[in-house]
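All remarks here apply to the structure that follows.
Note that one protein chain of the assembly has been removed; the remaining protein chains are unaltered in position.
Chain nomenclature is as follows: A and B, assigned in order of appearance, with residue numbering initiated at 1 for each chain independently.
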Amino acid sequence: MPDPTAESQTAAAGKINASSPAGAPRIGVYVCECGGNIGETVRCEQVANALGKLANVTIARHYQFMCSDPGQKLITDDITEKGVNRVVVGACSLFLHEQTFRKTVERAGLNPYLYYHIGLREQDSWVHHECPADATAKAIRMMSAGIAKARLMQPLAPVHLDADQRVLVIGGGVAGLRAALSIARRGLPVTLIEKSHFLGGHVAQWEHLFPTDEDAAALLEGLIEEVIAESKITIYTGAEVVSTKGYVGNFDIRIRVQPRGVAKDFAAVDQAIAACPVQVPDEFNFGLTQRKAIYQPYVGCYPASPVIDREHCTRCNECLRVGQNGGIRLDEPPVEIDLKVGAVVVATGFRPYEPFAGEMGYGEFPEVITLPQLERLLATNDRLEWNARPVRRLAMIHCVGSRQIEGMHAPQPDGKVNDYCSRVCCTATLSAANRIHTRFPNVTIYDVYQDIRTYGRGHEDYYVRACKNGVTFLRHLPEEIPEVIRSEKGAEYPLLVKVKDRLTWGEEIELPVDLVVLSVGIMPSPISDLVDMLKIAPGNDRFLLEVHPKLRPVETAVAGVVLAGTAQGPMTVQESCAAAEAAATKVAVLLSRGKVELEPYVAQVDPERCQGVGECVCVCPQEGAIHLETRIENGKMLRRAVVTAANCNGCGVCVSVCPSRAIDVQGWRLDGFEAMVEAITAETPALEGVA
Amino acid sequence: MAADRLQVDTIVIGGGIAGMQAALDLADQGYRVALVEKNPSVGGKMIGLSKVFPTLDCCSCITTPKMAAVAYHDNIDLLTYSEVQSVSRNEQGFVVQVLKKPRYVIDDACTGCRSCELVCPLDLPDDANEFGRTAHRVIYVPFTTAVPQKALIDIDQCVFCGKCLQACPSDAIDFSQLPAFLEIQARSIILATGYQVTRYDAKKQYGAGKLRNVIDGLMMERLLAPTGPYGRVLRPSDGKQPASIAYVQCAGSRDETLGVPYCSRVCCMYAIKQAMLLSGMLPLADITIYYMDIRTFGKGYEQFYRSAQAMGITFVKGKVARITEDADQNPTVRVELIDDHSQVVERKHDLVVLSVGMLPGGDPQALYGVPTSEDGFVRIPNYNVAPATTTQEGVFATGTAIGPMDIVDSIVTASAAAAEVSAYLQSHYAAGSLTDAERSLIHA
Partner (left out) sequence: MNVTSKEQARKRTQMLVELRKQHDAQVKQAQERLKEQQTIRKTLQRAMQGAPRSVPQLAAITNLAAYEVLWHIAAMKKYGVVEEAGMDTGGEYYLYELSKEAKG
């Protein structure tokens, strides 16, 4: 059965009216008050009145919310009733509502590119809040420039290109798996790559998930099984992106797949592992245990066959001696694969915050561990012991590596502290505390916190249970950071936690304990190479940045690159899955019709003027965007520059070097700029009596 | 205009931000969607807010374009002022009976010019949109940015003076309108039924709603909005511009006595946001937030909290035990100052805002057979991995129908629901459970 949505999509595409409106420009000008955002500073009525006097302006209005339905109706009515054929709106940033107004004018039968947007809010009212008169004058100048450009605007048609429907999902943790599954079920093929040699990400390391109290392994196993069963998904583990090219709908991405070094059907797994003499800290258990250079992280991992850790393998060949010739291939080279994909989902996940040496005793006293380490300790032991001694008293300290204050906490190598909340640690800590209480009821648990943030559905219950379970809570102020010190020699408990507890009148309290657990925060996985290759951007908190938290919460500024899960910010498993599904939806909207639409702002050559010098070809930074063609006309050989619209990103470098002004960017022509500059600097009569 | 019988891939119940987002995400992929909203306008609770955290974008700027988009989308049938009467299953999914309430104004004829409203002689308290703090007429367009921009008549208050009939330039008024019924054949259902806030009169200790200068967070949103009842922040008892404003956090959440043990997740941030907006509008005012825990957990939220502290907003750790008022109706809070040796003090303010929490918008059991959890929100059996799939096949839920959440999370969850629904639809269509004839009917 054909894709049920194909028909209506074809109908939706290609209905843009690209014919030039007849007659002189009749410009409709609209000044938005943006509630009070613009209107409280810029006197919008005055602006509209002033602009109404300019040549070619048919109507100039001001309104409280131009983007609202009644606001949009003002525009469509003026187009149909007053014959307006160019529209200039002064409002918020064009990133917010350029698309909105394009659709508005299109609905009234006008070409969407006969509309121009002026950012009165970000560029004027917000920055000149203190001086309304000047801001009003500036608004008039900015809008006059827009009107000057509008007089010269010509209808344009967006570039329609066939799109590859395959989607690359980067990251095989819970977000990547969920995204891959949703995309494939929508009917689009997926390539899922995972940097490590096993799927599952960090969730594989937790034994238990909140708020459902479910077994993390079971959840993961179920999800992985569904992903494997989905015929539209191709999986590569040990795989990384090495280069990217192209744009939405047409990305060329090269991945490198590291060999496992062990054949799938290799049977003597246990013997080979036993034979390996190498011992390295096992990252799966956060260094609590050792593993070999040939290893499987855990029982039930996928893929199940072990892998050789080439960084640590000494090539002693011990494993080769356990039999089954050819089962182990130490010299297998990595493979590079070229993928053509229409969109990319970045699901690269997080890493736990690694405390500095000495931070709350971490690295200084062996009895200080992190919450992820505690989780592995609980998962791998029947008893709660540390250094072969039973743990009788335990202190858990929140916000280590989260909610940091500049000047008080040591910064990361980039000079910034982690000033954000990591969101999941409060409930994760209380969940661990409750499980310890259930399994080891005699253990005394102290919880040292600033604010308990059990915000999500079902989370508060963990707090309530912890209180009922007798966990002792101590609350400190953000600037009064608790200290972990060594007890005096011969003391019953090896460590002391010093807290100024605000729940008991700010008393300085010393807690003698066997073990200190630091609830470490979340940091994004180190992916700076990938970020550069995809030309996406991290925010101030280093997590990947969305375009707008409400309008486009999982999309990046690069069309076709979307975010899923903790690469974007701290999230629970549920939130990661929701974000991953949202990413899948955005990808489906982009690619399910098999075509993408690109802005028509591409270089255009005037063959009459072009002399075939080729400067443009030399400076063009985009591969395949412009080239010289030779043709014979009237017996003469002519060389002319030719633009391939799909590859041009409209940067305009070619325009700046052309000796004969033969090249221009459609929609952003030089004459338009000149007219705008003139309008901005002119002694505009419109300004009279304003400033 | 919708026909009497409609065939769609999905029917979305609730035209708030989550319902609109889910509808748009599916319609943009080519699926046919019916969006049913019980109020006369889409926009939900969100359209009543002032500015939104953490970006402080004006709320209308985010909401109204989506409202316009659902109204104009070729693949969306928008049914406002409509309520679902019954739902039954058949081979093709669900048969949903929708009641379209009479506006007494002909949709297609009304241009939203408001001429009728201006001549109507009687003002009524605008309870639906302004908590009764200002008026609308008996015939009125719900609010400036309402979608659709169509008038309706509160027929029970009408004196039938006929002025509107005379004023209407397009003969759109029709007193004889009756409720209309519409049958929708839908392959799937999305419940985006939203939330209501804890009643601000629920708590005896906080005055049980009898103290005029004790309001709730949503009411404060209207006072802060440029389109609000007074156009500025005035206290309700006498119109005084407040010089001292206090927020009481967890007023209706994390409170076993109200039967709401859970955290409502948005109240810390909206209180901080409102405090910031207030300190911009009333630079001389003292603003205090009484809290138990500050839960600014989202992206950029903690930083938002820090800026509020830097702006001089006072945060006081302590649960407010009681609110009373003096002879001038100034509310007085009794609170234990935990960070100040746990002294118990009484403090007088001009205006107190209860940061009320979120309760489920309705019980979907009767109509949709969808059970709720102990907290009253829709039960999601595979909560971590499939956060929109309910226990009923073909029925999905999203936004605050599945628990308290802020706008960002509602929008993301709504897009997630769209993914689960589209996968569900694809599996059905791939399995060929529709004949080609049925298929062409749906996409005709």
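In this text, contacts are C-beta pairs under 8 Å (C-beta built on N, C-alpha and C of every residue); 3 or more make two chains touch, one makes a residue touch a chain.
Because the structure is a prediction, the values reported are computed rather than measured.
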item: Omitted chain - touching chains that are shown; value: B
item: Sole contact to the chain not displayed, among B:158, B:281 or B:337; value: B:158
item: Residue among B:30, B:217, B:236 or B:394 that touches the chain left out of view; value: B:236
item: Residue ranges of subunit B at the interface with the undisplayed chain; value: 118, 121-123, 125, 132-135, 137-138, 155-162, 165, 175, 212, 229-232, 234, 236-241, 243
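We adopt the following convention: only the chains that are shown with their structure count from here on.
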item: Distance between the centres, which are taken as Cα means, of subunit B and subunit A, whole angstrom; value: 28
item: Complex interface listing, subunit A residues touching subunit B; value: 1, 4-9, 11-12, 34-37, 39, 64-65, 67-73, 92, 96-97, 100, 103-104, 107, 174, 178, 182, 185-187, 209, 211-212, 214, 219, 222-223, 403, 419-421, 423, 451-461, 464, 477, 502-503, 505-506, 540-541, 543, 548-551, 553-554, 568-569, 572-575, 577-582, 584-586, 588-589, 592-593
item: Subunit B - residues contacting subunit A, complex; value: 9, 25, 28-32, 52, 54-55, 57-58, 60-62, 64-65, 67-69, 71-72, 74-75, 112, 144-149, 225-227, 254, 261-263, 265, 293-303, 306, 317, 338-339, 341-342, 375, 377, 383-388, 402-404, 407-409, 411-413, 415-420, 422-423, 425-427, 429-430, 432, 439, 442-443
